[in-house]
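Removed from the display is one protein chain of the complex; every other protein chain stays in position.
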Amino acid sequence: MNDSFSWKTVLASTILRELTAAISGLVLVLFIFGHLAGNFLLFLGPDAFNGYAERLQSLGPLLWLARLVILTAAVLHVSATISLKLRNRASRDTAYAVTRRNADRPLGTPTMIYTGIIIACFVILHISDFTLADKTGPRSIIGGQSLGLYGVVLNGFANPLRAVAYIVAVWAVGLHFSHLFSSLWVTLGVLSDRATRAMNRLALAVGVLVALGFTAIPVFALIKMRLLGG
Amino acid sequence: MAVGTISLTLKVWRQAGPDQPGRFETYRAENIPTDVSFLEMLDIVNDGLEREGKEPIAFDHDCREGICGSCGAVVNGRPHGPRRATTLCQLHMREFRDGETLVIEPFRAKAFPVVKDLVVDRSAFDRIIQAGGYVSVRTGQAPDANAIPVPKHRAERAMDAAQCIGCGACVAACPNASASLFTAAKIVQFAMLPQGHPERVRRVVAMVEAMDREGFGSCSKHYECEAACPKEIKVENITLMNREYLRAMVRED
Partner (left out) sequence: MLDARVPEGPLPEKWTRCQFEMKLVNPANRRKFTVIVVGTGLAGSSASASLAELGYNVKTFCLNDTPRRAHSIAAQGGINAAKNYRNDGDSVYRLFYDTIKGGDYRSREANVYRLAEISVKIIDHCVAQGVPFAREYGGLLDNRSFGGAQVSRTFYARGQTGQQLLLGAYGALMKEVKAGRVTLFPRREMMDLIVAGGRAVGIIARNLVTGALETHMADAVVLASGGYGNVFFLSTNGRSCNVSAAWRCYQRGAFFANPCFTQIHPTCIPVHGDLQSKLTLMSESLRNDGRIWVSCKPGDTRRPNDIPEEERYYYLEERYPSFGNLVPRDVASRNAKMVCDAGLGVRGGNAVYLDFRDAIAREGVAVIRERYGNLFDMYERITGSDPYKEPMTIFPAIHYTMGGLWVDYHLMSTIPGLFVLGEANFSDHGANRLGASALMQGLADGYFIIPYTMGHYLASAGPAKVAADAPEAREAADAAENRIRKLMSIRGKRTVNELHRRLGLLLWDKCGMARNEQGLREALEEIPAIREEFWKNVNIPGEPGTFNQVLERAMRVADFMEFAELMVRDALERRESCGGHFREEFQTEDGEALRDDEHFAHVAAWEYNGPDAAPRRHVEPLVFEAVKPSQRSYK
C-alpha cells in the first residue's frame, strides 16, 4: 500500500460517481416533492395555486439560487449516471447467450436508464409546456376568463394525449425513485443489512405512492375539464 | 441416495484463445449418474472427446470441494449453476432433469479475458489485493496473539467476509461486471479487526482505485452478486465499503 491518499483518485472513482448520482438524485427528488406539494394546491382552486406560483416568482434571487442548485444537481446526475452507464456497458464486451435475473430486487434497478431517459424528455417537455408558457395567454382561459397558470395546467391536461404522456412520465419518476430509495442506503453506507433489506421491500410501494400522487393532478384536471366542464 | 441416470444436451462455449473467435458447440452427455458432480459430468464428456482424439473442453478446477475458487462457469444464465451457495464442483447432477439443455458459458467480463473455452484470466483480482488487501506486518513483528482482544461479533463478521474464495462469480453475475463484492469483502474483513485499522484509509482508496483501473463496472445494487456468491457474501459488505470510503474522505488516519 504505497499509494497515498489523493483527491484526484477519489474524485474519479466509481464509488464517488455513484455517490454523486445518488446525492444529486436526492436533491432532485426533494425538489420534486416540494413541487408536488405545491401542485396539490391545484385542488384548492385557481387563487391558492396562482398565489403559490406568484410567491415563488417573487422570491427573485432565491428562486434563481434554487434553480441553480437544481440545474447543477441535474447536470451532475445526468453526467454521473451516463458516465457510469457507459463504463458499465463497456465492462462486459461479450454478452451472455442466456441472461436471467436471479436476485430479488426492486423493479426499478434494471430499468433506470429507460426511466431516466423518459424523465429527461419529460422535463424538457414540461418546462416548455408550463414553466415557459404564457400564463395570461389563450392557454390560460377557462370559461372565457384567464385563470393564469392554473388555467394553463387545466387546459393542458384537458388533452387526454398530454395527460397520458404525463402519467407515463410520472410513473417513470416513481419507478426511478424506487431505485434511489432502495439503493441510497448502500451508496451512502448508512444502514444495516436488515434495514437496507426492509427499504428494498418498501421501495416499490414508495415509488407507486409517488407516482399516484403525481397522477392525481392530470386526472383531477381531466375530470374537472372533461366531466365537470371546467 | 437412489442413483439414476440422466441425459443432457450441452451447448458449450469453445474458444481456442483470447484473440480467437468463440462459438457454441453442442454435445450430448448420455447416461450421467445423478450422484456425480457437474465437473465430473464434464469429465465424462471430455473423456469421450479425448477418445475421439478431439480436444476436451478446457475448464479451471482444482480442489473440487468448493474452497479453492478455481472452477466456475455460467450455466443457463447462472454462475455456478442453479443451486444457491454452491460452487460448480459441488453442484451435483441430481439438480438437473433428464433431457434438459444446458448452455455453459465462461464468466464474462472485460477484466476477465477468456484464456480458452471456459477458462478465464482472473489476475485482475490479484492486482486488487496487491493494492492493499493485507495488513502490512513483517514476519517477526507480531505481539502475542491475545494482546489485542477482538469482540466476538466483529471477529465473526470479519470471518463472514473473509470466506470469499475469489472465484469471480460476483463479477460474472453482475449486469455491470462489477467487482465491488469481491473488493468489499476484503476491505470489510480488515475494517472489522483492530489489526486492519492503521491502514484503513489507504486500503479502501487504493483497492477501489485498483478495482476501477481493471475496468470493472460500478455497483448499481442489482444484488445479483449476492445471489451468485457460493459463500453467501452479502451486499452489506458493499455498504460498509462505501462507508469506509466516505470515512476516508473526511478523516485521515
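Labels for the chains are A and B, by order of writing; each one numbers its residues from 1.
The definition used in the following text is that a contact is a pair of C-beta atoms (placed from the backbone, for glycine too) under 8 Å apart; a residue touches a chain by one contact, two chains touch by 3 or more.
All values derive from a computational prediction rather than experimental measurement.
Touching the chain that is not shown, out of B:Asn176, B:Gln189 or B:Ser218: B:Gln189 (per the contact rule at the top). Residues of chain B that touch the chain left out of the display are 1, 3, 16-17, 33, 35-37, 39-40, 43-44, 47, 49-51, 53-56, 58, 60-70, 83, 85-86, 90-92, 94, 115-116, 119, 121-123, 125-126, 129-131, 133-146, 148-152, 155-156, 158-159, 162-163, 165-166, 189-190, 192-193, 195-196.
Convention: only the chains that are shown with their structure count from here on.
With centres set at the average Cα position, the gap from chain A to chain B is 37 Å.
By the touch criterion stated above, chain B contacts chain A in their complex at residues 11, 13, 22, 24, 74, 76-78, 103, 105, 108-111, 131-132, 136, 173, 175-178, 199, 201-203, 205-206, 208-209, 211-212, 215-224, 226-228, 234-236, 238-246, 248-249, 252.
For chain A in complex with chain B, the touching residues are 1, 3-6, 9-10, 12-19, 84, 87-88, 90-105, 109-110, 112, 179, 182-183, 185-193, 196.
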